[in-house]
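Here it is, the structure in full.
With one protein chain removed, the remaining protein chains of the complex are shown where they sit.
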Amino acid sequence: MITERRLDTVDMHINVGPQHPATHGVFRMVLRVDGERIVDCVPYIGYLHRGFEKLAENEEFQEVIIHLDRTDYIAQFNNEFCYLMAVEKLLGVKPPERAEYARIILAELNRIVSHLMFYGAFGGDAGAITPFLYAFRERERLQRLFESVSGARLMHFYFRAGGLKEDLPEGFLEEVRRILPVLKQGIDECDTLLTENEVFLSRTVGIGAISAQEAIDYGCTGPILRACGVREDVRRSDPYSLYPTLDFDVPVGKKGDTFDRYLVRVQEMRESIRIVEQCLDRIPEGPFRTPIPRYPHYRVDPGEVYVHTENPRGDYGIYLISRGGVQPFRVKLRSPCFCNLMALPAMLRDAYVADAVMVLGSLDIVLGEVDR
Amino acid sequence: MIGVLKGLVQTWKTHWRKPVTVQYPDERLPLQPRYMGFPGLIWDQAIGEPFCTGCQVCMRYCPTQCMYVTMQDNPKQAAGESKRRKIVETFTIDISRCISCAICVEVCNFDAIEMTHAHERAGYYPDVVPDLPQLLKMSEDFRAQRGQKPARETRDVL
Amino acid sequence: MPASLDATLRLVVLTAFIFNTVLVLVYVERKVLGHIQQRLGPMRTGFHGVLQTPADAIKLLVKEDLTPTTADRWVFRLAPFLVFVPVFMMFITLPFTRELAVRHLDLGIFYLVSFSSLHIVGMIMAGWGSDNKYALLGGVRAAAQLISYELPLAFAILGVVLLAKTLNLQEVVELQATAPFLVLQPLGFLIFLISSLAELSRTPFDIPMAESEVVGGPMIEYSGMRWAMFFLAEYANLFVTSAVAAVVYLGGWLWPFLPPADLAGGWAAHLVGLAWFMAKTFALILAIIWLRGTLPRLRIDQLMGFAWKLLIPFSFLNLFITAAAAVYGGFLLLLGWVATGGFAYAIYAVSRRRP
Partner (left out) sequence: MADEEQGPAPEQAQEQPQPAAEATAAAEVRPAARPRPGQAPAVPAGQREPPKPEAEALAADLAQAWEGIAFEQRFNFSDLEVTIAPQDVLEACRRCKGDSRLSFDWLMCLSGVDCETHFEVVYHLYSYRDHRRLTIRARLEDRDNPAVASVVSVWKGADWHEREAAEMFGIDFPGHPNLTPLLLEEGVEERPLLKSQPLVPIFADRPGVVQQPEGVP
């Protein structure tokens, strides 16, 4: 005779974060797990909240740039680019062509830096220790370039309303030209190490997939959205600066899973190199800044503007309201990771604990930007 | 299997390359000329006093509020040696809070402050709040490093 | 010499050997990984950092030994020893050369296989006793993984036993004077290597310790000396597993040649034998470190699937072919390997996923 016995099991809550190697910062998510399988995920943010928006309202337009560097602290030039386009729109000035090209070069190099950072951290999430060092080896070449341009390795504070802080240093463009082939080779090496690796494939393919419709609904942008097969890039669909004149592709994925996000980013690095090469050929000599009266303490006309750019992590938007004067009235930052992170519980449906780490890594969150 | 083997070949090849890292305290990577370390105050060699007049502009625009500046009447102006009516009395920077953003350099009306290459402040008793003579010395050392004449002979004023 | 004194001396020498080997291994691993990543590794303590691991060991020994207040005290404290002792026991029958071993056991292979799975108990105790969810998860993972991979490991080594018709490690080596068992048992060697990687919880199978997921797993709450015990066990296990592979499949001290025993009073033969043994062992260890520098980590369900769906059927196949060859003649062995190779390729071609 068979007696049926029911075994009562209890779901376990695992608190991942705020300090956990997989969260890339101070982010916390509470996973409800049934064994190794995730039943539910609740993200908590705000551990790095520094009140950027309040600070910005109490400082001059120029000083806000300092805080912007510290929001997405891996793609600083891109942040400054976005904010200054907003300020320049309100001021009604246009930067000279040299400054535009310099901005694009620096922003695209910064995109490579950011994606290399993602590559390294993602490899680390997957349990491979070497990709991180490979990525940082390549990243260091660019960091040194940035240092020679702005004097700082991370918090550049280099773009100014109407142009740049100072001209590109002598020999900078030649140095970029020299480094690009080296960088290409480095990216190829990174590619060899991870992209075809069967262990890596089995960890990423089909994990954390999200449909295009759902991604748009959650407001996911950037590589997350492009991995779903939506060919959307602000540089193409809502073009700004001199991007319309440049020739580059927008790589997309098919399934919207973790691997596609990874692949989109790796291909974007190559596209960025293409953009930089074109800019190097075209960048003219000339002034690097359109003069603005009363330079550091300029007054901005009343008005409001929403500007968004394509940051490495997605669509970075700034809603800037000015009531006239030297201080912004309101600065709202639409940070891409903030929105991408909202889709995390949807991506973690029926995943394993180990997948949670990979999916979070594939979102490439920067907590400075999520929490602001 | 092929991908794994490719990866193994890649790491094997890398293993024989020259390491890219350096042994830090023995060997330092060169800083770029524009490198921004902590701010220092520039010494006016012609007159023998700092360029800084203590006008507090930098203090007000400092995003981390890490500076404290006071001003005094310039005794040299009374003696007819200097054209500056006011001169800095105290100048303190809490460099544990300084973020090296160089906004003080940008707002300074007298070009009296500059970003030096000083960045190594670790130590058993780190001096995190340099005062005026130390700030002047930071700038002086920085200029000496870059091959400009140090202003040591005129330092007796302070 | 009385037997008790003899045994004590042997154990003391063995303990000293284990400690020193672990120090060397940790240093080698850090250096090799460093160079794989184009950096230098430890450089500051002693010449090229050779004193780094002794310094680390001393630091660990003098560190405070913390026990979480909610931990199951006895279980928590006992676990590191239960992890280390089985590994230590495995060294006892390890034949370094013909004469150099603590004890030549007639059931040597059986003894090794049985002790190689005992440290799981310590892992589970550590995971449970820490009263930490990550540790518990890691402990359960360790249990699942280590027990699953014990099977293919034992079956793989059984193939050698069938050919050698003995369980004595010394006799197994003596049979490899002309050719190592690697030639006769390539599939068995591969399975043995993969399973022992999993037994060692090393990349790509370091799932119980996965530092990006369960942050060190069962060891998460340990500090100081008890943590050092885990470390010691891990590296001692690395050495002993590589040594067993070298002895069983690569001919131990014997192959490819050994000078005549009467040369220089037998010492030369001794030293050459030891050198062969160590060279093979370290070659395997370096290969394992190389793998660690290259591969990411698998997921627990993929790992279990790999063990039960691939390794165990293939280890049965290996056993079957070997048994058939042992009964009906050597030509079947060749036939069997060709067939297995084709079979494996077919599985690979079917299961291959294109990006």
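Descriptive notes on the structure:
First chain written, first letter: the chains are A, B and C, and each begins at residue 1.
As a convention for this text, a residue touches a chain if its C-beta (ideal position, glycine included) is under 8 Å from a C-beta of that chain, and two chains touch if they have at least 3 such contacts.
Values in this document were obtained by computation on a predicted structure and should not be read as measured data.
When the whole complex is considered, the residue among A:Arg153, A:Lys184, A:Arg274 or A:Arg299 that touches the unshown chain is A:Arg299. In the full complex, subunit A touches the hidden chain at residues 45-46, 49, 51, 53-55, 57-58, 60, 89-90, 92, 166-167, 216-220, 230, 232, 237-238, 291, 294-297, 299-306, 308, 315, 317, 319, 321-327, 330, 332, 334, 338-339, 341-342, 371-372.
One rule holds for everything that comes next: only the chains that are shown with their structure count from here on.
Viewed as a contact network, the protein chains are fully connected, with every chain touching every other.
More inter-chain C-beta contacts link the pair A-B than the other of B-C and A-B.
Note on chain placement: the centre of subunit A and the centre of subunit C lie 43 Å apart, centres being C-alpha means.
Subunit B and subunit C have Cα centroids lying 55 Å from one another. Rounded to a whole number, the gap between the C-alpha centres of subunit A and subunit B is 31 angstrom. Residue numbers of subunit C whose C-beta contacts span two or more other chains: 36-39, 293-295.
The multi-chain contact residues of subunit B, meaning those touching 2 or more other chains, are 1, 4, 7, 10-11, 14, 20. By the touch rule above, subunit A contacts subunit B in their complex via residues 55, 59-60, 62-63, 66-67, 130, 134, 137, 140, 144, 147-152, 155, 157, 165-166, 169, 189, 192-201, 296-297. Per the touch definition, subunit C reaches subunit A in the complex via residues 33, 36-39, 133-134, 137, 141, 203-204, 206-207, 210-215, 292-302, 353, 355. The touching residues of subunit C, counted against subunit B in their complex, run 32, 34-40, 43-44, 290-291, 293-295, 348.
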